[in-house]
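Have a look at the structure below before the remarks.
Shown here: the complex without one of its protein chains, the others still in place.
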Amino acid sequence: TAEEVEKVLGPGREKDRSITNEVAGVVTGLAWTQVGGDILFIESSLTPGKGKLTLTGNLGDVMKESAVIALEYLKAHAKWFDLKPEVFDKWNVHIHVPEGATPKDGPSAGITMLTSLASLFTQKRVKKDLAMTGEITLRGEVLPVGGIKEKVLAAKRANIKEIILCEKNKKDIGEIKPDYLKGLTFHYVRIMKEVVDIALTKVDVKDKITVN
Amino acid sequence: TAEEVEKVLGPGREKDRSITNEVAGVVTGLAWTQVGGDILFIESSLTPGKGKLTLTGNLGDVMKESAVIALEYLKAHAKWFDLKPEVFDKWNVHIHVPEGATPKDGPSAGITMLTSLASLFTQKRVKKDLAMTGEITLRGEVLPVGGIKEKVLAAKRANIKEIILCEKNKKDIGEIKPDYLKGLTFHYVRIMKEVVDIALTKVDVKDKITVN
Amino acid sequence: TAEEVEKVLGPGREKDRSITNEVAGVVTGLAWTQVGGDILFIESSLTPGKGKLTLTGNLGDVMKESAVIALEYLKAHAKWFDLKPEVFDKWNVHIHVPEGATPKDGPSAGITMLTSLASLFTQKRVKKDLAMTGEITLRGEVLPVGGIKEKVLAAKRANIKEIILCEKNKKDIGEIKPDYLKGLTFHYVRIMKEVVDIALTKVDVKDKITVN
Amino acid sequence: TAEEVEKVLGPGREKDRSITNEVAGVVTGLAWTQVGGDILFIESSLTPGKGKLTLTGNLGDVMKESAVIALEYLKAHAKWFDLKPEVFDKWNVHIHVPEGATPKDGPSAGITMLTSLASLFTQKRVKKDLAMTGEITLRGEVLPVGGIKEKVLAAKRANIKEIILCEKNKKDIGEIKPDYLKGLTFHYVRIMKEVVDIALTKVDVKDKITVN
Amino acid sequence: TAEEVEKVLGPGREKDRSITNEVAGVVTGLAWTQVGGDILFIESSLTPGKGKLTLTGNLGDVMKESAVIALEYLKAHAKWFDLKPEVFDKWNVHIHVPEGATPKDGPSAGITMLTSLASLFTQKRVKKDLAMTGEITLRGEVLPVGGIKEKVLAAKRANIKEIILCEKNKKDIGEIKPDYLKGLTFHYVRIMKEVVDIALTKVDVKDKITVN
Partner (left out) sequence: TAEEVEKVLGPGREKDRSITNEVAGVVTGLAWTQVGGDILFIESSLTPGKGKLTLTGNLGDVMKESAVIALEYLKAHAKWFDLKPEVFDKWNVHIHVPEGATPKDGPSAGITMLTSLASLFTQKRVKKDLAMTGEITLRGEVLPVGGIKEKVLAAKRANIKEIILCEKNKKDIGEIKPDYLKGLTFHYVRIMKEVVDIALTKVDVKDKITVN
């Protein structure tokens, strides 16, 4: 029952959090911490420049590498996103993960970072009420990650409706009590292109800039 | 009563501190330390250059990241401040937080740094007797921070009259005894643009330079 | 017997892993960890640039050096691979080893990295169901590495059919129970050129790009 | 009495130290160490270059930051010192604090470094028998520092006649026995411009070079 | 007797090691480790570039410095080797010491590195069955090193026939039982030029490239 779920999830303290998709590059990720799951936002922005990548948000080395891989993948597959190769030399990219007081690390924000950059360079909105977690690779595959149960419960608390996971994390969902999954739709993916196909809408962001 | 307040606040040892708004880039922030709250100043200056950012004042990595985010945000929204995009390539920016003997860290000086840079590039005075504390994000939102009670009391001791906080810190103010809040006006904000709108006056700084 | 093998190898948890050879630069290596052998993938990609080498995947210094040596060797012997010397100044190279949560180090991925780069620059497919492990040197020799038994068992679990090893690791194979080796073909090599000759096919990768 | 003073100050072991003001950039500072106060010299020199700042003398990060702030302040207020803005791009600046065997840190040499650089770029002599201690800020204010009593006694031992302090350190002088202060003149300052006005003479240094 | 020697030396496990002199830059050094002496190879290679020096092989700072000194010495005495000064700006140099799993440090590979670079830039073969150990200096002298007994025994196990040592290490050879030295010829040198004179043959390497 809903009551029962409430008890397990705890009070909906994240419910009021503003999750907008009007701004390019803002994507909801799922994190696992020692005190349970949490949602996190990946933000990114472009400023005229020469292709420098800046990373902030108290990130560990592995999480920083995810950003490097995401950007490199985007560069190597620019055509898929209708991006001119030169575009990457004309802008500086900044990726930030808010709540700087908390150190963050691990590869699981990979698909979130990829989606953020794809939204940023295409200036397309990210689907609303969507969250995701998964490692990325240079060849374009999505790898499974840990802490799925805690992450899914945190997504629910934050009113997330759809979640993208690696196909190999499907078994982790099977182990969660179905009641807790009510109202959530799962997308299981194998490759990074599927993530972007699901996550990006065809609607321009507000205050769209001419990137390409 | 005033007497009672005096007792809690301790002697007004910071009262005599000169808080001027004549100089561009000087903004009063609020810090939380192990021995209570304190005010701190963010200073910034411009020298002809190529867009280098220098940070001094015994700052930790997270605090340095706040400065990077603030500058990046300003660049990405140059239009809002009537700044030409090229302006950021023609000047070196130096941000300093005085009292170098004390190590400083954390994200809570974010809105203070943003205001400092906005004042610096527009050469407008910051409102007098104003202090602020709040984390910034790349997408333009203001996030709540900790230590609100101690910070507010420190502001009062320093004769601050107005304080900018994140809307989500409103509840922390509700927990402070009303007597202690006498003479203080609070501005609760959701986004970074509101901070600048409140904090910057339309009056040029003394010895204004031509930045833009 | 197969049953016996199953018992030793444990359940085939890696069997379902997609090992494709359609993408340039993806090569299967063999790693030794405290909990046994494992397969790992080396991935690499090219983006227009000026010859910068980027390494990701939570790699230690020695493993990073392997990548530097592999690229240097390729440059010094460009002619053998029908590559123009200028080609290395026109592209940035990124080498990634997935599963960023796991720190990786040691020189044994050397021949795997070399094969990855050779496939990347020639845009030729790597032989299917092939894995390899071996240190490389600047003069072109392949050196023996440790953990051979565990690595071979891991390769078998992952449905690998052929394995490239240094000739000096032949004795380590002699010490493994023959039953465990059923279905595996071994290639013993002395020099790095032999590795590339065995590992690279003459078939172009899918979505071939013009590198040279 | 003199005798009494002698006892407290210890033997005048620093008396014979040559304190000349003929060379540009040599300024006497006051340091506080675990074994009492001491004088120290800030030296600086210019060589043709592109504006690089070199810092030597076994300096900690905070002390290095003081040098960066001092130089930045000078650049931002070049006009006050009749310096052309371009002058800072034509010279490399080296600041050294002798006695490399002793690690040195803290912000209290700030005004000493500022004076050194002001003397260096204007090629004016520093007043003789003058010492100073105080933190500097980017906005031009001088902040109080600690260890005043020990520093003043050290200055006296070294035959210093005048001392520049932050106005807020006046109270520390009030706590020193008047006998110990005989022969010393104190200058209390609020802003960095006052320091330079007091410290720099109008006399060119020996072997003056054409800087501006 | 030979039998006795065998006992002390242990089984000839390094005997089969291929020591070829066909490739430029491959030189045999002698190392001392906690489990006895060992031979090591210094390898080097040239690729078109701008004079960058790359060092790999899990080397400590002192060993890296040896490479820097060797290259600097070669540059300063280019004439002795019939090298044009410009040659050093046209190539990138990579020095590698195989067996990356073993950390290596100390100055004793100095003359080995010098010989490697001399062979590399002149494209002359190094004498066969030759090993060496000795520190180098910038002024061209060879300094004695430690672990001579262990190093010599290791050389013998590896079928080395000639060894170059600093003249000041002659006394260490005198302390080794003569039986163990059978079949070994020693060259004692004072200066670095002697090392190159002894070590380099007049025969071009295989696959010679045009360096100069």
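Per-chain numbering from 1; labels A, B, C, D and E assigned in written order.
What we mean here is this: a residue touches a chain if its C-beta (ideal position, glycine included) is under 8 Å from a C-beta of that chain, and two chains touch if they have at least 3 such contacts.
Note that the coordinates shown come from a computational prediction; the quantities given were computed from them, not determined experimentally.
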| item | value |
| --- | --- |
| Shown chains that the omitted chain touches within the full complex | D, E |
| Contact residue for the chain not shown (choose from E:Thr102, E:Thr137, E:Asn159 or E:Thr201) | E:Thr137 |
| Touch criterion as defined above, residue of E:Leu46, E:Ile69 or E:Leu130 at the omitted chain | E:Ile69 |
| Which of D:Val23, D:Ile198 or D:Val211 contacts the chain that the document leaves out | D:Val23 |
| Absent-chain interface as seen on chain D, which is shown | 18, 23, 25-26, 41, 43-48, 54, 56-58, 94, 96, 98-101 |
| Residues of chain E (touch criterion as defined above) contacting the omitted chain | 61-62, 65-66, 68-69, 72-73, 75-76, 85, 88, 106-107, 135, 137-141, 143, 146, 190 |
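Here is the rule we use: only the chains that are shown with their structure count from here on.
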| item | value |
| --- | --- |
| Labels of chains that are neighbours to chain A and to chain E | C |
| Chain D on chain E, rotation in degrees - Cα superposition, rounded to nearest 5 | 120 |
| Rounded Å distance, chain A centre to chain C centre (Cα mean) | 31 |
| Distance from the mean Cα position of chain C to that of chain B, given in whole angstrom | 53 |
| Multi-chain contact sites of chain C, meaning residues that touch two or more partners | none |
| Arrangement of touching chains [line / ring / star / complete / other] | line |
| Interchain contacts (touch definition) - all pairs | A-B, A-C, B-D, C-E |
